[in-house]
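Provided herewith is a single structure, encoded as structure tokens, for subsequent inquiry.
Yeah, one chain of the complex is gone here, protein chain that is, but the others are all in their spots.
Chain nomenclature is as follows: A, B and C, assigned in order of appearance, with residue numbering initiated at 1 for each chain independently.
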Amino acid sequence: MNGLAFDVAHLLAGGLVLVSFMMLYQDRLYALLNVFALQAVVLSLSVAWQAWAQDAPHLYITAAIALVLKAIAIPVALHRIIARLGIQRQIETVVGVGPTMMAGIALVALSMVVMLRVTPEADPLAREDLAFALSVLLLGLLMMVTRHNAVSQVVGFMSIENGLILAGTGAKGMPLVVEISVAFSVLVAFIVIGIFLFRIRERFDTVDVQALDRFRGGQQ
Amino acid sequence: MAVIPALVVQGTQMLLVLLLAPLLTGFVRKVKARLVRRLGPPVLQPYLDLLRLLRKEAVLAENASWLFRVIPYLIFATTWVAAALVPTFAIGLLFSWTADLIAIIALLGAARFFLALAGMDVGTSFGGIGSSREVMFATLAEPAMIMIVFTLALIAGSTQLSSIAGLMLSSGVGLRVSLGLALIALIMVALAENARVPVDNPATHLELTMVHEAMVLEYSGRHLAVIELAASLKLLLYMSLIACVFLPWGLAVPGTGVTALLVGMVAYAAKLAVGGFLLATFETAIAKMRVFRVPDFLGAALMLGLLATLLRFVSRSF
Amino acid sequence: MAVIAELWCVALLLGTAVLAVIVRAPAASRAVYGVTLAATLIGFAAAFSTAVAGTTAVTLPLGLPWIGARFRVDMLSAFFLIVVNLGAAAACLYGFGYGRHEHEPKRVLPFFPAFLAGMNLVLLADDAFTFLVSWEFMSLSSWALVMSHHREPGNAYAGYVYIIMASVGTLALLLGFGLLAGPYGFYGFAEMRANAATPMSAGLVLGLALFGAGSKAGLVPLHVWLPLAHPAAPSHVSALMSGLMTKVAVYAFLRIVFDLLGPPEWWWAVPVLAVGGVTTVLGVLYALMQNDLKRVLAYSTIENIGLVFVGLGLALAFAASGFPAAAALALTAALFHVFNHALFKSLLFFGAGAVLTATGERNMERLGGLIHAMPVTSVVVLVGCVAISALPPLNGFASEWLAFQAILLSPQLPQWGLKLLVPAVGALLALAAALAAACFVRMFGIVFLGRPRTPAAAQAREVDRWSQSAMIIVAAMCLIAGILPGAVIDGLAPVVQSLVHDRMPVQLGIPWLSTIPIAESRSSYNGLLVFLFVTASASLAAYAIHHLASHAVRRAPAWDCGFPNAGLATQYTADSFAEPIRRVFGAYVFRAREHVDMPPPGDVRPAKLTVERHDLAWEFIYGPIAAGVSLAADRLNRMQFLTIRQYLSLVFLALVSLLLVLALWP
Partner (left out) sequence: MTPINGVTLILAVPAATAALLAFLPGYRLSARLNMLSAFVTLVAALSLFAYKPEPGPYILVDDLNIVFIVLSSFVGFTTSVFSASYIAHELETGRLKAVHLRFYHAMYQVLLFAMNLALVANNIGLMWVAIELATLTTVLMVGIYRTHEALEAAWKYFILGSVGIALALFGTILVYMAARPVVGEGLDGMVWTVLIQRVVDFDPAFLNVAFVFLLLGYGTKVGLAPLHAWLPDAHAEGPTPISAVLSGLLLNVALYAVLRFKMLLAANPGALAPGPLMVTMGLTSLVFAGFMLYRRRDIKRMFGYSSIEHMGIIVFAFGMGGPLANFAGLLHMTMHSLTKSAIFFTVGHIAQVKGTQRIADIRGLTVTHPMLGWGLVVGVVAIAGMPPLGIFMSEFLVVSSTFARNPLLALVLVGGLLVGFGALFLRLQGVAFGEPVGSTAPVEASYVPTGMHLGLVLMAGVYLPPPLVTWFQHVAGLLG
């Protein structure tokens, strides 16, 4: 694993964290989807690079799946859903953008500290890779927590999955099972979201989660 | 064959107690009358009353139950047995070990229990007033009495009345604070138990003030006679109890000759006379308390008894 | 093998319980009570044989896998088996007649034998797990019995409070056994006896045992469920619960403190004596304030349990300070009172049941004059009242007298704390005895004497033969135990020997069958002679007067100081009878206040007297706890209605905090 491969992988993983930050910053749905597509592209590049670096051909398939599904298919589908629901403009975060960004930085710092406690003789790339993956995961979770809109929550969830894919591919030699499971979860996420969004739309005429909350268990 | 003479002595005690009781009551009434410059009924008047009542027919209320007719005899029996066990002129009698001081007090408790029931049997409001108040007084008088018994038992090391009197007689016991407290408490309890003046007026039938009389309101004829006799027996019992414990001089010690018995009887008669006189003077000198002042009066007796017991517990010397 | 016979008796009881559920035969009640009676008699005989044959034990492959379910009948459990089975046999006999009036027998029949089986099992258990399983099974079946009349308004609440207090007690005992067993789980009683607990943990175990057994027996702060639950059950079950279940609780305390904990410390006696003393007085003061017949009896159970615990406290104090003879006397007094209370409390509850069947009323204000309509029941209940008020010829006085003798021995105790506590407890005992007499004069007087206050009381009829026979037998036993206390004391000797390694002097050889607790010179009491003297002199006086003087009788309207035919309402009622005592004692015990609303002259409004009474236990212990729980429930209830986003933030916070813990971990 010569220096160049390490630096490029390192760069791409850092790029993914940067894109997660960009997603936190968005307050328009369409822009959010575009940034999500960008994140998916960066992810597939990183996976492809890992494939080349570990010369593990199966990773190319994951990169391809990530590119096709996450970068193209899902954003387009969500785009069309948003267009039908006509909720382009409404996106309001629970906490202002400033505090969210601060929290994001703190989370990245936390994941760095937690991961760096791992003893150094474990192979260095794994440590940095996991640190970045953990940051993407925590940022995705932060996104889900700070948004009212169901679509943005789903996008947050998908960025968590991207973090997982980054971690999975970083782990050299992890058997194929991981790839299938990651693909499996992306597939299921897509189907279920589709069904739910249409049903929620059909029932509540809005996809705003707050409207949904009126029917919380045992309210009546 | 020491049993026969002991049996004779015990028999004389039981008869003596029975005979002296009405005399004591008559004597007390005579002295009270004299103190207020009244001539007063003759001393033997109680005997005449008893004989008159015995001959009359007993008038019972329509809804009086069989218990109403049995209770007078039960009260008389328990009081008489208790009185027979308290040493009057001699100690160490044949049956003195059948019941100690606690049992004697419990027998009096039984008599009061049945009297209260009799009060409630006919279902009139006066019987209820009498029973309810008598029972309230008892809830304070009986614990005070038991505290006194504790003190005496702790001093004498036994609850047997004969051995307590014996110890007092042998003057092994000097003047003690706890004994003084016990004496005052015993006098207060005796006044309450026998329905004497500060607690209850034995002479009057005024509805609102009477306690003891209210319970026996419905009795007549022979039942009333038996109850009156039992009441005077109880007064005699308390007198002989105070006498045998606190003025033991003159009591015949077991095994001594007939002369000692006679001396004992004379001393006992003198003690009764003094006791009766003191009771009469005390009654004329003091007015009757309101009913709800009596609990404070009896509460004081209970506290005195408890203090005496506590002192005995704390150290031998008190 | 006595223990095998006992286990067969328990198996028979459980079998009857199961059959009672399945079989729908019309004569089911008679069959169930018959078989239960047979089973209890077997148990009774087996317990007696233990006194002769000695301790027997057996281990079955049930219960905790590694120690199995151990059962053992030693002297202590034999005595309590005798008490329980005796009371149970009387209750079955009573149940023959009383069971017929039960309108939902299907809810009582299966649980009655199960309840008895539970009690017997508790007495047989020899390891912590079996003990607690049978203890809670006993509470469960008695809860079901309390719930049998679930349609009556107060019963569901009573059942609820009961089951909560029962499980609090069980958990306290469980913690106590946990301490005794140590971290490696030696749950067998034999192992517990072997490794003696450290003084500190022994004190804790004593506290837990007092709390656990006390909550079942009804010691004062933990008594609140007893007057609710016992009256709610059918009368013969209330007799079992009050008479016998409280005794099983005393057994639990004895087994843990006297047997498993090893040599006692002197300061153990302080809490037991203090709680016992306070319980006696408060129990009977509560009883005086009640108008419900069965509730009066339930509260008086609390008083008698307090007396038993005072005896146990004294025994602990004497045993700790090295006076085994005095400890034997105090323990004998306590066990004698256990035996007596089981008898006369069952008798009184049978009486209450008879009154309930005859009049359908439990409120004393609506009864009265039952002595005319129910002669047998009134005589028997009178015997019960005389016995429970500790009056001489009967058994109540015998155990009270022994307790006083034990108190009089206590100046020998060196510790200052006990020197001041014991006389105070003695005063409380004396006060409680007098109050008990007042309470039962009130009960008997208001219910049986006077004139019937309601038509229901007027048309009362005597109960059936079975109930009468059960009551008469128990009353006879009370009389015999009162007349021959020496025989009972000798019977208790082996039990006392096994617990405090000493016994009272043998009473058998003493002339005239009198009882001498310590020494001839000290004190003696002869129940038989007192009884003979009283009856002889009473009949002699009656005979003499009837023959020498007059025996004429005339019926006339009551004199009543000249007021003609006074109305029924002028009679004294339960409240008015207790009013003086409430005014004297109630002012500071219950903060009882009387508010008289007297309208001004000319105003037609009726005058009103209201008595305001507070139950301190509820207000200062149970009220705040219940309020705290419902406040916490309200506060946390908002957690159910959060949005998904908020739940996610909970998950997020949990994750971040755990990661922080990892990051900062040294």
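Methods note: contacts are C-beta pairs under 8 Å (C-beta built on N, C-alpha and C of every residue); 3 or more make two chains touch, one makes a residue touch a chain.
Predicted, not measured: the structure shown is a model, and the values here were computed from it.
Touched by the hidden chain within the whole complex are the displayed chains A, C.
In the complete complex, the hidden chain is touched by one of C:I164, C:A194 or C:M598, namely C:I164. Residue C:F129 is the one among C:F44, C:F129, C:F349 or C:Y572 that touches the chain missing from this view.
The missing chain lies against subunit A, touching residues 114-115, 117-119, 121-123, 126, 130, 133-134, 137, 141, 144, 153, 157, 160-161, 163-164, 167-168, 171-175, 177-178, 180-181, 184-185, 188-189, 192, 196, 199-200, 203, 212-213, 215-218.
Listed for subunit C, the residues touching the missing chain in the whole complex are 61-66, 128-129, 132-137, 140, 147, 150-151, 156, 159-160, 163-164, 167-168, 171, 174-175, 177-179, 181-185, 187, 629-630, 632-634, 636-637, 639-640, 642, 644, 647-648, 650-651, 653-655, 658-659, 662, 665.
Methods note: only the chains that are shown with their structure count from here on.
Taken chain by chain, the contacts run in an open path, each chain touching the next and the two ends left apart. The greatest centre-to-centre gap from subunit B, using C-alpha centroids, is found for A.
Subunit A and subunit C have Cα centroids separated by 69 Å. The geometric centre of subunit B is 35 Å away from that of subunit C, both derived from CA atoms. Of all residues in subunit A, none touches 2 or more other chains. In subunit B, there is no position where the chain touches two or more neighbouring chains simultaneously.
Remark: subunit C residues 368-369, 371-372, 375, 378, 382, 386, 389-393, 397, 401, 404-405, 407-408, 410-411, 419-420, 422-424, 426-427, 430-431, 433-435, 437-438, 441-442, 444-446, 449-451, 512, 514, 520-526, 529-530, 533-539, 541-542, 545, 548-561, 566, 570-572, 576-581, 583-585 touch subunit B in the complex.
Those residues of subunit B that touch subunit C in the shared complex are 54-67, 69, 73-74, 76-78, 80-81, 84, 95, 97-100, 102-103, 106-107, 109-110, 112-113, 116-117, 119-129, 131-133, 135-136, 138-143, 146-147, 150, 153-154, 157-160, 163, 205, 207, 217-218, 220-222, 225-226, 291-292, 295, 302, 305-306, 309-310, 312-314. On the side of subunit A, the complex with subunit C involves touching residues 94, 107, 110-111, 113-114, 117, 138, 141-142, 144-145, 147-148, 153, 209-210, 212-213, 216-219.
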